[in-house]
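To start, the structure itself, in C-alpha cells.
The other protein chains are all here in position, but one chain of the complex has been omitted.
Here the chain labels run A, B and C in written order, and each chain numbers its own residues starting at 1.
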Amino acid sequence: MDFTFTEDQLALRANVRSVFMKEVAPELLRELWETDSGRSAELWQLVTEQGLTALSVPEEYGGLGLSDIDWVLMAQEVGYYGLTEPLIDTSWVGAALIAALPESAAAFKDVWLARIAHGEAKLAIGHPLNPLVENAHVADLLLLNHGDEVHAVPRAQVTLTAHASLDASRRLFAVEWTPSEATRLASANVGRTLWADALNRSVLAVAAQLSGLVTRVLDLAIDYTAERKQFGKPIGSFQAVKHLLADVAVELEFAKPALFRAAVSLANGHSLAGLHVSHARLALADTAALAARHTMQVHGAMGYTWELDLQIFMKRIWALAAVWGDKAYHLARVADHVLAESTVLDPSQTFAA
Amino acid sequence: MDFTFTEDQLALRANVRSVFMKEVAPELLRELWETDSGRSAELWQLVTEQGLTALSVPEEYGGLGLSDIDWVLMAQEVGYYGLTEPLIDTSWVGAALIAALPESAAAFKDVWLARIAHGEAKLAIGHPLNPLVENAHVADLLLLNHGDEVHAVPRAQVTLTAHASLDASRRLFAVEWTPSEATRLASANVGRTLWADALNRSVLAVAAQLSGLVTRVLDLAIDYTAERKQFGKPIGSFQAVKHLLADVAVELEFAKPALFRAAVSLANGHSLAGLHVSHARLALADTAALAARHTMQVHGAMGYTWELDLQIFMKRIWALAAVWGDKAYHLARVADHVLAESTVLDPSQTFAA
Amino acid sequence: MELDYTDKQRAFRAEIRAWLAEHVPKQPLPSFDTEEGFQAHRDWERTLFEGRWSMVTWPQELGGRGCDLIEWLIFEEEYWRAGAPLRVNQNGVFLLGPTIMDYGSDEQRQRFLPRIASGDDVWAQGWSEPNAGSDMAAIRTKAVRDGDHYVINGQKTWSTRAVWADWLFGLFRTDPESSRHHGLSFVLVPLDTPGITVRPIRQLNGETGFAEVFFDDVRVPVENRLGDEGAGWSVAMATAGFERGLMLRSPARFQATAAALVRLYQANREQADRDPAIRNAVLDAWLRAEAYALATYRTASRLIQGGEIGAEASTNKIFWSELDLKMHDAAQAILGAHGELVASVPREGAIGSWIDGFLFAQAGPIYAGTNEIQRNIIAERLLGMPR
Partner (left out) sequence: MELDYTDKQRAFRAEIRAWLAEHVPKQPLPSFDTEEGFQAHRDWERTLFEGRWSMVTWPQELGGRGCDLIEWLIFEEEYWRAGAPLRVNQNGVFLLGPTIMDYGSDEQRQRFLPRIASGDDVWAQGWSEPNAGSDMAAIRTKAVRDGDHYVINGQKTWSTRAVWADWLFGLFRTDPESSRHHGLSFVLVPLDTPGITVRPIRQLNGETGFAEVFFDDVRVPVENRLGDEGAGWSVAMATAGFERGLMLRSPARFQATAAALVRLYQANREQADRDPAIRNAVLDAWLRAEAYALATYRTASRLIQGGEIGAEASTNKIFWSELDLKMHDAAQAILGAHGELVASVPREGAIGSWIDGFLFAQAGPIYAGTNEIQRNIIAERLLGMPR
C-alpha cells in the first residue's frame, strides 16, 4: 500500500509542466480561437517531441509503455494549460483501444500504433454518450461506435458538420458515416469491452483535466486577489474572499485522491474501475463548477471580461460538465454499486480488486 | 391589492408580544421541562386573558371572529417565545374545524366553541400525517381522524403512551382509542374537507412558528456576536460571522411573504391554499434549518451548551422539521400543481383565486 | 391585507396585454450590444413611448401614466410574459429618471426627462473606476470647476451601454482635497463631448455590453450637475437604491425564466429524471421566483403607504442573483451534453439561449455591488451587527 507517485512520474510531470508553461500560453490559445481549425501544427510537434504521443503505446510498437497512472498526471497538465490538441483521444484512449484489439487486427495495430507513437496520426473518437465528435476535422482516423462494434474510418469517408461550443477551443462535429465490413475493426462482442475501457479512460481523462483546470483558476484567483486592492488593502485579505477560495481548495483536496485511485484501478483492470472513475468524475465536476463560480466571484467584474485569462479556463470547465456522461449518468453507476443488495459496504473494500 | 397588515392587526401583535416577553421567559420554559405535564395553568390563564383562546371563535359563540390572517401573526409570536400550551390546536385549528361542522352538530358546536372561547377546554388533534398526538395528556377532547371521519373523544376514553422528543417542551403520545357511533362528529364525506382545512391550517401554524423561531435565534445570535470578543474585537465584526447571519436574513425576507400569502389564501378559501401553505412550509423549514445551523456556528462552543437559551429554540426548529408533513409531502403538493399539464404558469396567477 | 387585483388593475393588465400582442416584434431583436441591435432597441423604445408604455410610473405630463408600483409590477409581468425586447434605456428609465425627479431642478426635469421617455437619449452608467469597484467611495476622476464648466479628467469603467449611448451619468470628484464619499458631485455628460474616448470591454460572450470611458479635459456645463456640489454621494445612493432594489430586476423576469425552466423540464423529463435532484431544483426555482414576486408586492404595498426602501434592496440583490444562477445551472443539467452548444437551444422570451442566460447569470452576484458587499450591508444595517 503506497499512495504516492514515483520519482520518475513526478520528474516526467515537472518536465512537461515546464515546457507547457513556456509554449502553451494563454495568448496562443486566444490566437487559435480565431483560426479555422483551432489546432496548431507546432503544438502537435511539441507534444510529439516531448514523447507524449508515445507515452502509453506498448514498447513493441515503438512507444514508452507507460500506464494510466502516468497519463493521469499528464492530463492534469493538459487541463491546467488548456491544451486542446487531440492528444488524449489519440495517444491515450485511442492507443489503448487499438493496443487491446484482438490478434486478427495485428496489421492494423502495427501500422497505427507506430504512427501514433511517432506523432504521425491524430485520432477522434465517437461514442453515443457524446452527441458530437471532438477534433474530427483534424483526425486522420475516426474510431466510431456502431452498436458496440468498433469501426475505424478515415476522415475522407465521413461528412462533418461543425457545432460551436461556448468554449471556442473545442471543435465539435456531427459525423455522418456508413459502417461497412471494411471499416469494422471489432465485433460487438469484442467491442463491448473495448468501449467500456475507452469510456472509463475518457471519463478519467476529463476528470484529470478538470483537476488541472481547478488548480489553474485557483492560481489565477489567488494572484488577482493579492494584487487587486479595495478599501485600502488587497481583496485577498478579506475573510469572505479567503473563504470562497478555501472552499474550493478543500473540495479539490478530497477529489484528487479519488482521481488517483481511479487511475490505479483502471491501470490494474480492477473490477470496480468504472465505479472509481465515476466517483472521480463526479467529485471533480462538482469541484470545478464551484471553482468557476467562486474564482469568478472574487475577480469581480474583471472575471466577466474577455480580457482576463480566467474566461479561457472557466469556459473549459463549463464545457466539460457533461462530456463523456453527465452527472446523472455517473451517479447511476455509483447507485448501481452502492445500493445493490450484494455489495458489502466495508472499509476493507476501499481498494479491493 | 394591499399586502400589508392593518393597524389593528399590528396593535394586537404588539400587545401579545409585550405580554409574552414578560411572561414566557426562557427560565419558565426550562422549569416546565422538568415537570410531569410540561404545561402551565398560569400560562393557559394568560393566553385566555389575552383573548387568544377566543380569537377565531365566531362571534355568535362568544368569540372575536378573527381570521387566519390575524392568527398567523400570533403563531409567529408563539414560535418566537417558544410557547407550547395547546393554544393553536385548540383555538385556531380545533375551533375552525368545529365551527365548520354541519348543522347536525349544532349542540356540540354550542358547547365546545363557548368553552374554547372562554379558555375552559383544551383540544388535541390526531391525524395520520403525525404518528403521535401532541398535548393529548392535557386535552379535554381529542379530535381524531378515522379514515376521513371526524371523531371527538374525551381523554378518559383513550389510552396514552408518552414518547420523548429531543425538544423537552413537546409532549407526544401514541393514542389508542375505539371509534364508535358516539364519538363520530362527521362522516368521511363531510370530514374530508374538514380535515383538508385542518391540515392546511396546522401546516400554516407550523410555518408561522418557524418564522418566529428564526427571528428568535437570529436575535440571540446578533446579541451574542456583539458581546463576544476574540482577537480583540466583537466576533460580529468578522465578515465570515456577518455573512452567516446575513444568509439567514435573506432567506427569511423571502419566506415571510409566502407565509402571509398562504394565510390570506386559506382565510379566503382560495383553491390554491394548499399549494400556498406548502410553499410557506417549505421555505420556512429550509430557512429554519439554515438558521439553526448558522446561529449555532456563530455561537461557537457556547451554542452547544445547555446553559444558553439558543438550544431551546434550535431544538424546537429541529423538532418541527417534519410535523404535519415532511419536505417530501409538501414538495409533492407543489409538484402536483407546477408540473400539471393544465397549470398556466403565468405571473398573473400569483394571487388568482 | 387584500390580495385581489382591483377591476382597474385587471383592466390595465388587459390593456397592456392586448397592446403587446400587437406590437412586440415577432422575431427577437439582435443584441443591443451591436450597433444594429442598439438601433433596433432604440426604435422599440420609441414604439413603447408612442403607446405611452415606455415609463408607466412617470407622470402623465411626461408621457407616462402615473402608475403606482402595483401597476408597474403588472406592466412588467405582461412585458416579460410577452417576450418583449430588453430595455436598452434601463439606465435612463429606471435609474436616472427617478433620480432627476427627486433631485433635479425644474429646468433639468424639462430638459432630460422627455428625451429619456422618448428614447432620444439613451444613458450609460459612470460609477466604477479601475480602483473603485466595490469601494465606490475611492472614486478619483476629477471634475474641476472652471467658470461655468467642470473640466473632467480621469477614467470610468464597467460603464453599461456606453458603447452606443448618448449620455453618461456618474460621480466625479469636484473637491480635489476631499476623500471617500465627501466632495463628490453627480454630473451628466454628453458622450460626444470632445476629449471623451470610449473603449468597449468585451465580456464573456464576446460582446461589448460595457466600456471604459476616458476623460481628457472634457468640459461640461455646471448646469449638468444634479443636486448640490459635493452632495453627489447621497444622490448616487438614491440611484443605487433603485438599482439594487425594486427597479433593476422585476420579479416577472425571473418568473419568466422559471416558467421556461419548467417547460424545459417537462419537454425533457425522461432525460432530466435520470438525476432525481433535478425535479427538486426546478420546483425550487419556481417557488423562489414566486417568493421574489410576493416580496416585491409586499414592498410595493409598503412603499405605496409611504414606507421607504431600506436594506431589503440588498436582500433582493442576493436573492435574485443566486436564483438566476440556480435556474441556469438546472437548465444546463437538463440539457446535459447539449448544454455547451452555443446556438442549438434557444428559449422562449427575450433572453436568448440558455447558455447566453447562463453566462449572463454569472455577472448577477457581482454587478450593482457584489453579493459580499450586500451581505455586509444586510449584517450592519438590517441586523445591526458591528462594523
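Worth pointing out:
Operating definition for what follows: a residue touches a chain if its C-beta (ideal position, glycine included) is under 8 Å from a C-beta of that chain, and two chains touch if they have at least 3 such contacts.
Everything numeric in this text was worked out from a predicted model, so none of it was measured.
Considering the entire complex, the omitted chain makes contact with A, B, C.
Residue in contact with the omitted chain (choice from A:190, A:203 or A:282): A:282. Checked against the hidden chain, the listed residues C:129, C:166 or C:275 yield one contact partner: C:275.
From the options B:107, B:156 or B:328, the residue with contact to the unseen chain in the full assembly is B:328. Between the chain not shown and the residues A:38, A:212 or A:236, the one that touches is A:236. Across B:15, B:37 or B:230, the residue that sits in touch with the chain not pictured is B:230.
Residue positions on subunit B in contact with the hidden chain: 129-132, 163-167, 170, 172, 229-231, 235, 238, 240-241, 289, 293, 296-297, 300-301, 303-307, 311, 315, 318-319, 321-323, 326-329, 331-332, in rising order. Mapped onto subunit A, the footprint of the missing chain covers residues 1-6, 9, 69, 218, 222, 225-226, 233-234, 236-237, 239, 241-243, 245-247, 249-250, 253-258, 260-261, 264-265, 279, 282-283, 331, 334-335, 338-339, 345-348, 350-351, 353. Think of the hidden chain as still there; on subunit C it touches residues 275-277, 279-280.
Throughout what follows, only the chains that are shown with their structure count from here on.
Subunit B has its Cα centroid 53 Å from the Cα centroid of subunit A. Chain centres here are Cα means. That of subunit B falls 40 Å from that of subunit C. In subunit A, the positions touching at least two other chains are 238, 240.
Multi-chain contact residues, meaning those touching two or more other chains, occur in subunit C at positions 372, 375.
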